[in-house]
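Left out: one protein chain. Kept in place: all the others.
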Amino acid sequence: MANDLGFWTLQALNALQLSMLLFLLSIGLTVIFGLMHFVNLAHGSLYALGAYVAASLAAVGGFWMGFFLAPVAVAGVGILLYSGLIRRMRKSGPMAQVLVTFGLIFAMLDLTRIFWGDLALAIEVPALLDGRLSFLGVEYPTYRLFIIALGLAIIAALAFVLGRTQIGAMIRAGVDNDAMAACLGINVERLFFVVFCVGCALAGLAGAVAAPLLSVTPDMGLQILIPTLIVIVIGGLGSLKGAVAGSLIFGFVQTFGAVLAPQLASVLIYALLAAVLVIKPVGLFPAKG
Amino acid sequence: MFRHTPLRYGVLVLLAAAALFQAFTAEYFGLEILTEILILAMLVLALDMVAGFGGMVSLCHGALMGVGAYAYAMLTTKAGIAPPVAMAGSVAITGAAAWVIGAVCARSHGIYFIMATLAFGQMAYSWVFEAPVFGGDDGLGGIARLDLTMIGLDLTDSRSFALFCLFALGAAYGATVLILRSGLGRSLSGIMHNEQRMRALGLTVWRVKADVFGLSGMIAGLAGALAAQHIMFVSPGLLGWTVSGEALVVVILGGLGTLVGPLVGAAAFVVLKHELSAVTPYWHLVVGVILIAVVMSRANGIFGWVEARWGARIDRRVADATRKQQPGEVVSDA
Amino acid sequence: MKRAILAALGLATSLAMPATAEDIKVGLLLPYSGVYAALGNDIDAGFALGLETFGAETGATFEIVREDTEVKPPVALGKAKKLILQDKVDVMAGIVSSGVLGAVRDMVHGAGVPLIVANAGNDEATGIQCSPYITRMSFSNGQVNRPMGTWMAEQGIKKVYTLAPDYAAGRQMIDGFAQTFTAAGGEIVGQEFTPFQKTQDFGPYLAQAKASGADAVFVFYAGGEAISFVKQYDSFGLKADLPLYGSGFLTSALYVNAEGPAAEGVITALHYVPTIENDANKAFAEAFTAATGRVPSEYAVQGYDSARALVEAVKAGATDRESLANALRQVSFDGPRGPLSIDPATNNLIQPIYVYETIAGEGGLTQKVLAQLPAERDPVNGCEMAPVSN
């Protein structure tokens, strides 16, 4: 076992990279929930869709085409979902929502199989981000650093939008109390629509970013769903802070758990989740008191 | 609060008759399907008890069934315990596990309850999947069925086993009705309708929730012990969260909080699944679309829809008929 | 409702006719959906091609009944019962996952239906849990990896770090390798088993491998995990200092192109690669590519050889379940993989193992065979069964 600093730096970077990927997924899910009280179990399927679209586009026009267009395509699917299903499900209870989106998981899983087949796809890392960078005494893949940087940039952008802009204020008001927000003259429906689409786009972006790192398989959406849900439940639904904290906790527990206690690694995270729910049933940083 | 209406009795009788008919006439695959339906029906019965009458929408009932199945498998194959004792043991173990989950999650509501139960289910799944003692991904085989030869039943025969499962389901249904009609069940209804008030009246709400969740877990555990005997093999997939999701789908498809509806739903779901998977490998797509359509229709599932449409009329007619009949009988006596 | 159920069940329970002597009914039990659907489809295509190619050598007609296991043992068992009891198949073939094989084993053995295993490699199936009715035309987990341990030691590699998913197959593959590698004087300096089907990021393990001081890394991964692993191994720049070896599934022809340049230079061992030079393989590869447009994978050849074994058994005069099972245990022929024969002591296939390097070719990645290691029989591993009757 290695005990030198480089080893732990490397692992910390791994943890951070995983956290950022999860953050991209969970932020959309958590803000949609906070604002609309809507639980979208199909969020993972949107991530898989993003990866597939990116893989297809990359084959035609290279990585960057997939990177920029996959989120747009997934947001497009989000628009269809919103106008076809989600808008009508808004007033239903959490169970109905869970079930409709559970049905969506089934449907989308088979649709990706029909369109793209069962074989795993993959994308090459673009030349610009290929290779490794040396710093802090370690060599780390450039592409992974890119994911970390992208995650941090999106955290900063969202923090700015939510904290400093008018639309951010509207979203915060909506999360706080949507009836009140409507009274204040905010077009709540339109706000929901925009937030839902942005959430979908971020899921698509996460898929596009993950595709060169992992393999693109039909069940990748199902695989990522549970970690994403854990992140937002630990963090507390509806808040940026919660999504950041939850992602970091998951990323670090998972990574260092794998190194220090490999036998316990996967049970550890569930135990942590159970502990959080016992002590703080609404998560660490819920949007509402 | 649970009530048996004439419509519900009628459907129950029809279901039982259909199951018996199938059990005596079907061929092997038909018996396999029947047994699958009966075991799923038992699981969704347990789920409807907590979700439909206590508002506790659990996403860990599949895992609880898996716990029951693994408990039975471990007790019989590794500990060498006799099947009847092992069945009782697996029911008790699952009940205890469910009680703990219920107690811990009692404070959570709505989506948090769903997520919390999901977390516990996944915890069990991960543990079973990774601990070598449970056989890991490859599962455990060589599981014996109950020996009922002393009463002339050879359970290794598919037909006898299907009948045995039907009997067990009948017992579980009876137990569920009794639980829902007991003081505990009444209080559970009260909690679902108004938890705050029940607490203000002096009820220890978490205890009631945990107790009922434990009882529901016992039924799920029984379903698991039967599933293990049916397949004579257990694998971690039994505990996966999609099994819980499917159980919830069946409850909704059939009609939440009607007990009879989920039984109808179980039959419909299994038959649909088999018919579709024979036609296309993409049957998940069809099931997904049907599910979305049912939930979007806002009806309370198949049975809920029937009840809303015809329930009151049938009940009234039956009531009228019985009223008319009584004087008639007196006359014939005279 | 009642009528609907009965009607639906009735539909499912029709069509059960006993097979005649000239008509061999084959139940193909494969995953057509779920994580192994791609493997199931390759085996299916290989099997169909095998029957098409060799079936005419017998007077019999073959009828295939396909059932989807969904990679779920309970589902698979139900389907196996249907095939055996209702469709009354003469022989079954297929089975991708060891879990599914474990689930149907007792049923098949009890019912006395011959089963040709076309993939699942758990050692027990032809060891402690062997059955005269189960013959394996694919491989056993240990068999594929044992020759590699000796070979790597011979190449002068002293210290190896191993990685594999944490499930029975992963452990058996690594155990098979470690056994012969240490026997030949090598040392395993570190070993990690990653959560099966839940590990997407191998970064943490790669950092450990790098820090372990090993000369090389030996791994077993398959499918999506293999793709992620190979790409991530390359992205950390480990390939140069710490060459990657493995069980050949790691760079299977089925998905090696998804791994891309990251797979170049990876050296692995397997019972089949599409570039084996012999006439049988040339004919097979051409026919398979013509039929499917894909390069044949080891899964395809397993399906192909399973069909060939069935044909050989029928040619030997077998007509019913009992005689087919007996004949299948004595099958031997030269196929794309070279000379093959069933070891009647375990019913596992005896076959050569090929060490190959993945290299860049004209139309993408291809396999360069470095060595053909001689065929060895598996140890009996506690298998006890009736001998072949003549």
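Note that the chains take the letters A, B and C in the order they are written out, and that residue 1 is the start of every chain.
Methods note: a contact is a pair of C-beta atoms (placed from the backbone, for glycine too) under 8 Å apart; a residue touches a chain by one contact, two chains touch by 3 or more.
What we mean here is this: contacts and distances are computed from a predicted model.
J.: One chain isn't displayed here; going by UniProt, is it "NADH-quinone oxidoreductase subunit M", "Malonate decarboxylase acyl carrier protein", "ABC transporter ATP-binding protein" or "Na+/H+ antiporter subunit C"?
T.: Spelling it out: the chain absent from the display is recorded in UniProt as "ABC transporter ATP-binding protein".
J.: What shown chains does the left-out chain touch?
T.: B
J.: Just one of B:His4, B:Lys78, B:Arg199 or B:Arg298 touches the chain that is missing; which is it?
T.: Residue touching the chain left out of view: B:Arg199.
J.: Please pick, from B:Thr35, B:Gln122 or B:Ser187, the residue that touches the omitted chain in the full complex.
T.: For the chain that is not drawn, the touching residue is B:Ser187.
J.: In terms of residues, what is the contact footprint of the unshown chain on subunit B?
T.: 1, 179, 181-184, 186-187, 189-190, 193-194, 196-205, 207-208, 211, 215
We adopt the following convention: only the chains that are shown with their structure count from here on.
J.: Centroid of subunit A to centroid of subunit C, CA atoms only: how many Å?
T.: 36
J.: Subunit C: which residues touch two or more other chains?
T.: Residues 33, 37, 195.
J.: Give me the residue numbers in subunit A that touch at least two other chains, ranges are fine.
T.: 113, 266
J.: Inside the complex, what are the residues of subunit A that reach subunit B?
T.: Of all residues in subunit A, those touching subunit B are 33, 37, 39, 85, 88-89, 92-96, 98-100, 102-111, 113-114, 222, 226, 229-230, 233, 237, 263, 266-267, 270-271, 273-274, 277-278, 281-282.
J.: What residues of subunit A sit close enough to touch subunit C in their complex?
T.: Residues 1-2, 4, 7, 10-11, 13-15, 17-18, 113, 117-122, 124-125, 131-132, 139-141, 143-144, 212-215, 217, 219-220, 223-224, 255-256, 258-259, 262, 265-266.
J.: Help me check something: in the complex, which residues belonging to subunit C touch subunit B?
T.: Contact set of subunit C toward subunit B: 1-2, 4-6, 8-9, 11-13, 16, 32-33, 37, 68, 70, 72-74, 77-78, 81-82, 85-86, 98-99, 102-103, 105-107, 122, 166-169, 195-196.
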